[in-house]
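Apart from one protein chain that is not included, each protein chain of the complex appears where it belongs.
Chain IDs A and B follow the sequence of writing; residue 1 opens each chain.
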Amino acid sequence: MPSVRAAETVTVLDVKPAAPPSASGPDPERRARRWRRAVTGWTFAAPFTVLFVVFMALPVLASLAMSVTDLRSTDLRNPFAVNFVGLDNYARLFGDELFVKAAVNTLIFVVIGVPLTMVVALAAASALNSGLIRFRAVFRVGFYLPVVTSIVAIAVVWRFLLDPDAGLIDNLLRVIGIDGPDWLGDTRTSLPSLIVMATWRNFGFLMVIFLAGLQGIPQDLYEAATLDGASRWQQFRNVTVPLLRPTLLFGAVITGIGFLQLFEEPFVMTQGGPLSSTLSVSYHIYNQFGFGNYGYAAAAGYVLFVAIVALSVLQFRLLGERD
Amino acid sequence: MRRHVRAIVGVAAVAALALTGCGRESGGGEEQAESVAAGKATGEITVWAMGAEGEKLGAFAKEFTAANPDAKVNVTAVPWDAAHQKIASAIAAKQTPDASMIGTTWQGEFAKTGALDPTPMDLIAKDAYFPGAWDTTVVDNTAYSVPWYVETRVIFYRKDLAAKAGITKPPASWDELKALAKAMQSGGAKWGINLQPGKTGSWQSVMPFAWSNGAQLADGGKYTFDSPEMVEALRYYQSYFTENLAPKELAEGALIPAFVRGDIAAFLSGPWQVSLLKEQGGAGFEDKFAVAPMPMRKSATSFIGGSNLAVFKDAKNRDGAWKFLQWLSRPEVQVKWYQATTDLPAVQSAWQDAALSGDANLKVFGEQLKDAKAPPTFPTWEQVAAVVDTEVEKLAKSGADPAAAAKTIQDKANAIGTGS
Partner (left out) sequence: MATVTEIRTRPRDRAATITLYAILIAGLLVVVGPFVWMALASVKPESEIRQVPPTWLPETWTLDNFRELFTRLDFPLYFMNSALVAVLITAGNLLFCSLLGYALAKLDFPGRKALFLVVLGMLMVPGMVTFVPQFVLVSNLGLANSYAGLVLPFLAGPFGVFLMRQFLRSIPDELIEAARVDGAGEWRIFWRVVLPLCRPALATLGILTFLSSWNNFLWPLVVATTEDRYTLPVALALYSIGQNRTDFGLLLAGAVVVVLPVLIVFLVLQRHFLRGIATTGLK
């Protein structure tokens, strides 16, 4: 990286003299500096924070309040004329067999889907960044396409791929003598099929982020490692991964959040079926809002929030900075 | 840190105090409708309508504005996808238009919000409509909207394949329907009939059989699913799957091509399939299929759906809106609307017009509409319907016991409550 191309040139005379220790002690000076830092910091933060508090924080507080009442859609015109039910909604959730099923499905989704997506995205980003491949733009755009393609088109093609009679996958399996299952219609294979599909759909998004991160790793580190005789794989493990940590953490958290809130794939492909085997928590919440159970659905939403926070904390522990 | 704790406790205390001031008022119930001023409509009338109706209503309303020159109708077309959410949000934020199209199964929920204006009975004649359609507008003994167009479910079948199998009359009983399906399947069709095997909306295929067998969905303010009539109907519906007469899974959009090919010999569905069949069947296909009413058991009852039109309490132009809705309910206007959109009229006398009475297939729909029921207008119906759909899926795909299914539906419906 070229040194600071600052417009300011430095001359000895421009350098501010160090602050002399004042007679009244270092405290006022420090307090003044702290005040200046606070003002600077908050000025930078102000535009975002104002918008954020108004348009995000207030609705969150409102929906939190909603979750401890029995508010239904029929109360929408008089949202304050509802009964306070405390943690009743939350307690009911754990006795709701559909919610429990959805929670288990979502957990499986995340435990398998997040690492899978991260590995595929990292592999793709590394391959494209490795300097071995030309036409990188083609691959970059190509791998990003599923992220931008309409879910309707994706659903049609994937449903065809997975069709037990006419689908490509089962026909290929038949060629080698295996009788493939009804991927989307069998409760045992429906969730794994959706996991693969969700990974396929989302890895491009992560790949773009990892590429940005990989760009930030200085080349001379790799050159030094090569001079030391390290193989590509060793370089990857000892140079790339540690320096990519902040980006990996970011990718893990974002993907975790995304997969915990999985909605579109089951909604379009299987409608949560067959027999709720692909029902995700987000889908369940969507249904509950649709039925008008606003208080209950809000409570489910905050349970999901707690899960997301828990997962992110775990990821921060595993991948966070060591400082 | 202590400062933070104190602040949090303070906020929580205020919130708790505020919430204790809350509480639902009991009561509600019948509402009296206000009458509408006489004379022509004036002012701007804002209307929301979904899908194709939304697209066409704007131009269609020009006749109304011709007759009421001081009025202006502004139609905003709303996508069907998420329309329910849009209306609910509009009610919450008090951003409702003067009038809106509402799906019949949303009626109970929206009426209970208090956002809908009761139908002025001096302006609207209840007996003009099909009784099943009118019932969809009534919540707690008050009507809150006006039926606009209707649909009902009948049996579509390949009469050429039936003739080949030796059957020349439409099926008139449950046994005859089963026999028809069996015969056409032996005659070469892959599936004798298609009945929706669970998933969203399958209750609309199951309930006709239940109603025809005398089952009731609600009685005196409670859901009543667990009855011998319902169990019998569920058993009959399931038998098509256990006897391999109906497919347990069908891809979206695959029904009509399969019917045209002859892979599926019959299905239970609504009037919109008629134009789809004409499009995809090609020339001459109309002669190959026929439409039959629900087979008779204790009655030959089907499901009635469609859309209603409601005026909002917060409407800026209440009188104008009701007058517009009244105009849309005129028999001649209903016929014209049918000609513009193929939506079946909700007004009975409209069916006497040649445009409708002259078509053989439509006549069947018209007859069926006279004996067609709708689910109760409880606000929780959609949630209970989802329970029914889940149980039907289990019945069709995993051979669950119909008696157990009916009991499960009843238990869950009791837990959900009617929301009234």
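Assume a contact is a pair of C-beta atoms (placed from the backbone, for glycine too) under 8 Å apart; a residue touches a chain by one contact, two chains touch by 3 or more.
Because the structure is a prediction, the values reported are computed rather than measured.
Asks: Who touches the missing chain here, B:Ala33, B:Leu123, B:Ala179 or B:Ala254?
Replies: B:Ala254
Asks: Of A:Val157, A:Leu172, A:Val241 or A:Leu318, which sits in contact with the chain we cannot see?
Replies: Only one listed residue reaches the unshown chain, and that is A:Val157.
Asks: Which listed residue, B:Gln280, B:Gln326, B:Asn361 or B:Asn414, touches the chain dropped from view?
Replies: Here the residue in touch with the unshown chain is B:Gln280.
Asks: Residues of subunit B in contact with the chain that isn't shown?
Replies: So the residues of subunit B touching the missing chain come out as 50-52, 54-55, 74, 76-82, 85-86, 88-90, 92-95, 97, 251, 253-254, 256-257, 270, 272, 276, 279-280.
Asks: Just checking the interface: what residues of subunit A touch the absent partner chain?
Replies: Residues of subunit A in contact with the hidden chain: 1-2, 4, 6-8, 10, 14-16, 34, 37-38, 40-42, 44-45, 47-49, 51-52, 54-60, 62-63, 66, 76, 124, 127-128, 130-133, 136-150, 152-154, 156-158, 160, 163, 166-167, 200, 204-205, 208-209, 211-213, 215-220, 222, 232, 246-247, 249-250, 253-254, 257, 261, 282, 285-286, 289, 294, 297-298, 301-302, 304-305, 308-309, 312, 321.
As a working rule, only the chains that are shown with their structure count from here on.
Asks: Please compute the C-alpha centroid of subunit A, do the same for subunit B, then give the distance between them in whole Å.
Replies: 39
Asks: Which subunit B residues qualify as touching subunit A in the complex?
Replies: Residue positions touching the partner: 15, 19-25, 84-85, 88, 91-92, 94, 109, 112-115, 198-200, 248-249, 251, 379-380, 382-383, 386, 390, 393-394, 397-398, 419.
Asks: So in the complex, which bits of subunit A are touching subunit B?
Replies: Contacts found on subunit A: 65, 68-69, 72-84, 159, 163, 182, 185, 271, 273-276, 287, 289-293.
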